[in-house]
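Showing chain A:
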Amino acid sequence: MNQQPHSQHVPFAAHLIERRDLSEDTALFRIAPDEGALAQLFSFVPGQFVQLSVPGAGEIPISPADLPTPEGTLELCVRRVGHVTELLHELQPGATLGLRGPFGSGFPLKEMAGRPVLLLAGGLGIAPLRSLLMHLLRQRDSYGDITLMYGAKQPRLMLFREELAALAAAGGLRLYLTVDFAPETLDGGYSCAVGLLPDLLKGFRFDAATTYAAVCGPPPLYRCLVADLERAGVHAERILLSLERRMRCGIGRCCHCALGQKLCCLDGPVFRASDLKGIPEAL
Partner candidate 1 sequence: MKRLKLAITGLTACSGCQLTLLNCEDELPELLERCELIYFPLAESGDLDEASFDAAIVEGAVSTPKDLELLFKLRNASRLLVAYGTCALFGGVAAMNNRVSARVDLLQSVFGTGNKLPDSFPPVPLGNFVSVDATITGCPPETCDIVAMVAALAAGTLPPAPSYPVCTECRSRENLCLLLEKGQLCLGPVVQGGCNARCPATGIVCEGCRGPVREANVAQELELLLERGFGRDEIERRMSRFKPEWNYGQRS
Partner candidate 2 sequence: MGSVVEIAPLTRLEGHGSVRVFREGCRVERVELHFDDSPRLFEALLLGKSYAEVPDIVCRICSLCSTVHKVTALLAVEDALGVEVSEVTTLTRDLMLQAGMIQDHALHLYCLVLPDLLGVRGVAELAQVAPDLLKTGLAVKKAGNQILETVGGRLIHPVNIRLGGLGRALGKKELVRLRDELAKVLPAAQEAHRLFSTPFPFPDLPEPEYIALQPADNPLGAQLLRMSDGSSFPVRDYRRHIEETVVGHSNAKLSRVFGKHATVGSLARLNLDATGLEAGAAALFAGHKHELAGKDMRGNNLAQAIEMCHATERALRLLDRLIELGARSEAAAEPSPRAGTGCAAGEAPRGVLIHSYSFDGRGICTGADVITPTALNQGALARDLEALARGMEGEETSRMTTALERLIRCYDPCISCSVHVLSL
């Protein structure tokens, strides 16, 4: 075997350029992957994930929160939950990370072209959907109506609030924000509902027969949203879910991410709700 770094197995280096806190436990990491990694990322499709290595701690799957920029940087929005993410959050700009990927299947962009898109994000689920949103807005004319419904527990846990508001203000995006709990004081000049995402969906009028729905959030959210969307008339084939599983390799070998007979890393992480029927443990 050659000793050359093999893209699929050996992480390329990536440098941490900047980190920005988004909430008490979540930060946005802007990284500059080295050339090898960038060449791979060229094919990145929103919804795919990368395997991010924090030297000394390990490797975790992360869905980029934006498309790679022309300057060659990538944004990852990561919540501090455990072993690897703890150390990541301690790192200072300049630190070296490792990057493999992208892996998995992203959103079916070709198929979605010309159609209205409804993005439903709960909590940290905004991360993968933000890259989809950025793609949609950059190719604004190729899609129909674009709506983002985003629910967070509390206003201070709402990520990217200003940025989303600005995008909405610039036109081309309909934005609905909601929080589970009553806000302390709301600054910012836009409205924010109190209630759960499904409540927002109830009053929403849209062309269910053509709309693609992209959903990402904590597992319980999927269960009710899928049912609500179907009830509203969105065909399960057009309900796209981005799922999370434990992953060790990202390329279909370690077997941790199985749902039914499918592997989240190969068949997903973006699945159609129709593909998940009959897999009770999927959602």
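Heads up, the rule we're going with is that a contact is a pair of C-beta atoms (placed from the backbone, for glycine too) under 8 Å apart; a residue touches a chain by one contact, two chains touch by 3 or more; residues count from 1.
Picked so that all candidates are chains of the complex that A comes from, given by their letters.
Just so it is clear, the model here is predicted, and its values are computed rather than measured.
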Complex member touching chain A, one of 1 or 2: 1
Complex contacts: residues of chain A adjacent to candidate 1: 56-58, 83, 86-87, 90
